[in-house]
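For this depiction, one protein chain was excluded, whereas all remaining protein chains were kept in their positions.
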Amino acid sequence: MIKVNYSNKPNTFSGIWIPFGVGLGFLFVVLGIFNLVLDNYILHIITVIGIYIIAATSLNLTNGYTGLFSLGHTGFMLIGAYTSVLLTYKVSLRAAYNLPSLPTLLGGANYQWPFLPALLTGGVIAAIVAMIVGYPVLRLRGHYLAVASLGFMIIVTTMAKGMKSFTRGASGIQVIPHYSNLWNVYIWVAITIFVLWRILQSAPGRAMLAIRESEVSAQSQGINLMKYKLYAFVSGAFFAGIAGGLYAHFTRSIRPYEFSFSMTFFIVIMPIIGGSRNLFGPALGASLLIAMRYLLKPAEEALGVYGLVELIYAALLVSVMLWRPGGILGKESRAK
Amino acid sequence: MYGASYIYQQIFNGIVLGSIYALLALGMALVYGILGLINFAHGALITIGAFCFYFLLFKFNLPFVLAIILTISLGGFVGFLSEAIGYRKLRGGPGLSLLITSLGIYIFIENAIKLLISPQPYAFFNPPFLNRIINSFITFRVIDIFIIITTIVIMICFGLFVKRSKIGIAMRGIAESVETAGLVGINVNQVITWSFVVASAIAALTGFMWGAKYGQISYNMGFMPGVIAFVAVVIGGIGSIPGAVLGGFLIGLIQIFTVGFLPLGWSVYRDAIVFTLLIIVLLIKPMGILGRRESM
Amino acid sequence: MLLKIEKIEICYGIIPAVRNLSLEVEEGQIVALVGANGAGKSTTLKALAGVLHPRVGKIFYKDKDITQLSAYRRVPLGIALVPEGRQLFSTLSVKENLRLGAYHSNDKEFKERLKEIYSIFPIIKERENQIAGTLSGGEQQMLSFGRAIISKPKLLLLDEPSLGLAPLIIKEVYKTINTIKMTGITIVLVEQNVKMAMHIANYMYVLEAGELTIQGEPLKLMKDENIKKAYLG
Partner (left out) sequence: MPVLLKIEGLSKAFGGLWAVQDYSLELPEGKVIGLIGPNGAGKTTTFNLITGMLKPNSGSIKFNDVEIIGHRPDQIASSGIARTFQLLHLYGSLTVEMNLNISYHVHLKYRFIDALFGLPEFIKEEKRMNDLVDLMLELFELKKYRNIQASTLPYGLQRKLDIARCLVAQPKLLLLDEPCCGMNNVEVEKLSSLIKDIQSKFSLTMVIVEHRVPFIMGLAEYIQVLDHGILISEGPPDKIINDPKVIEAYLGVENNAT
């Protein structure tokens, strides 16, 4: 018989805040030490990992916990990235960068939104879009949902390419203010994991798990399927929007096709490889895959074998599916 | 506004593109019908077919017909391999694991090509006879006619195969019930392998068509046509092979019309329009145009 | 002995459906398995057909151990099943259904056998090109028989052939079963309709909650008061 560790009951006030406080303290002490000890290149990688942790963890809310396989997550990241960028972009720079149609939203020539409200707005807009798209699309089952959400991603990227007066089309936006750093990225990592943890420890999270396990049963126990599917999809989209905004303000340049299929593939396989039924599985997958990418990149360039990283990712994915379907942190749970 | 000749030209172009989609959708529908799998790896066969033909004809200077035959065979073989390695063990497990695995196989093949051949696109030269331009009421090249005729021939052969041959009937039987098929004595594994081989062989051939038609091939050329082929299956009606073909032609026409008749800026949206159409169809008629109602 | 089951136990996942069951079938006989809903009759039959495999125990066919042999390999050995609820390929035509029944023979052999089947079931011939799903219940049952017999079985497994059919048609079906028996095919019959089964069977096994309770020749059992009880409980 398989034992699953779920009995820890954090459902008291101190049961929530003590573990979170300890975890948060530990995280930032470690980051502080890293910041002192490690060089900038490695800190850069750690920051990128943080951004992907937010993306992968939030995607896992639908793909892992609710059993809705979405391939549209980067669409929401794109929305978050563009929204926050357009808000933080200096009005005076807009004309210079050929973005004339942009509303000057609040303030004069040198005004620009502060980072936090811009970032939050990006997340909220992504969530609103998820609400609108989710209502029709989430009625579809497994495979259809995968293709429809992939279609959503493609629609979003082509729109970003097509609406030139807002987005500068395929050439993308450069000289984005550099706001994201190790600290605010990891604050958002902590927030994402905390909120997801709370969702999973309360009624909505249990409803999502129920939907994954058996829609028939969930329904007959009073769980409104659409409501909780939307709940998962929209919360996931919000954090995707945040991840997108952090990403844009970290790399300082974005182009529509950055957010298309290959990024989707990375983010989708992170939870699967790390373990999609564990709160920290996606984070582990993200760390592993991104670290691997930075490790192998020099080799790839030196040898001139482009595609090596993706090739290894794909082989890893197929191997995990065949031999360890629960992922690295997953317990073998193929009981029938 | 538009002359008759322009309109016919667009329709013709739409049919050529639609032929390619229809052939892809054919194989996709076959595999989906049997395994319930959206085979993302189907798109990779297009790339494999295109590069295989390119090397055989231009690097090894094989005769055209032989190059085509070898391309098709290689496609079939890759289909066989992917089923044997990737999917067989996962059958009967959670439905999504097949889908995720097919994503993995797609990315694997795509990057294997990128790594082994080139990350840069190749110019695809046609054998000269295919490039001859014919100017009449509408303008076209011999390759266009080649695509249309090949498509028709394949469809007829495929139709006869599925309708008449023992294995074809077994494929339809398995699509209805794997369990019953096993009961009456059908070797289910063998038939499933065959359907992958047939679908992949056809997809490899479309790779050649794509290259010959558009003059450029690259490691990631197969993704979009592969996904669009599945959209064609859904729009036409899951479980219906004629539906898949119809869906393929419909999407081909719509994409060409998007570019041909809408204002210039709209051509960017041609893929987006396909998916918008998909979502609309799924909402209004979830079973597709010719689809049967799936039982509970 | 054509068929011998030795102490099998079969589970659906972890649901035990049949326990410690042993039975024997002699060549040329009709052996009936009867019992209430969920007693394990159909499960036993599925194990004989190879859809399910017992976790414990063995099945011998012509003295050969076939316990773990998969279903499609049993058909060429001469074991065919007429499944519960007929399970035709409802989107295929009548002829195509028969073609799949004769999957192990080539086109020429198929044509010959098709003639034989049509002579046994003339009604099927009339419907040759009709889609199986559009046949009436009785016709579907006949086609289901035809699809099984066309593989030239020595052992025919019938799973609730009267289920969901009108009384008059049930009589037809049982006449057909008798005809099939005359051709020398051994039959294992699973039936809820005990009276019908009693009329036709040479030997009966009564199952209850996955275990064998009573067995014997129908004439003897008919007098047994326990049978009636076994039915209502």
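Just so it is clear, A, B and C label the chains in written order, and each chain counts residues from 1 on its own.
Keep in mind that, in the parts below, a residue touches a chain if its C-beta (ideal position, glycine included) is under 8 Å from a C-beta of that chain, and two chains touch if they have at least 3 such contacts.
Predicted, not measured: the structure shown is a model, and the values here were computed from it.
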item: Omitted chain's touching partners, listed by label; value: A, C
item: Absent-chain contact - pick from A:H44, A:R139, A:K164 or A:R198; value: A:R198
item: Touch criterion as defined above, residue of A:L225, A:L279, A:L296 or A:I328 at the omitted chain; value: A:L225
item: Residue among C:L100, C:V173 or C:M196 that touches the chain left out of view; value: C:M196
item: Residues from chain A at the interface with the omitted partner, ascending; value: 1-7, 9, 11-13, 15-17, 195, 198-199, 201-204, 206-207, 209-210, 213-214, 216-225, 277, 333, 335-336
item: Touch list for chain C against the chain that is not drawn; value: 12, 14-17, 19, 36-38, 160, 162-164, 167-168, 171, 192-196, 209-211, 228, 231-233
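Here is the rule we use: only the chains that are shown with their structure count from here on.
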item: Pair of chains with maximal C-beta contact number; value: A-B
item: Distance-maximising chain from chain A - centres being C-alpha averages; value: C
item: Nearest-to-centre chain - CA centroid comparison; value: B
item: Gap in Å, rounded to a whole number, between the CA centres of chain B and chain A; value: 32
item: Where chain B and chain C are represented by their mean Cα positions, the distance between them in whole Å; value: 43
item: Chain C to chain B touching residues, read off their complex; value: 49-51, 70-72, 74-76, 80-81, 83, 87, 89-92, 96, 99-101, 103-104, 107, 147-148, 151
item: Parts of chain B lying in touch with chain C, wherever the complex brings them together; value: 166, 169-170, 172-173, 176-177, 179-188, 292
item: Sites on chain A touched by chain B in the complex; value: 67, 69, 136-137, 139-140, 142-144, 146-148, 150-152, 154-155, 158-159, 161-162, 261, 265, 268-269, 272, 305-308, 310-311, 313-315, 317-318, 321-322, 325, 334
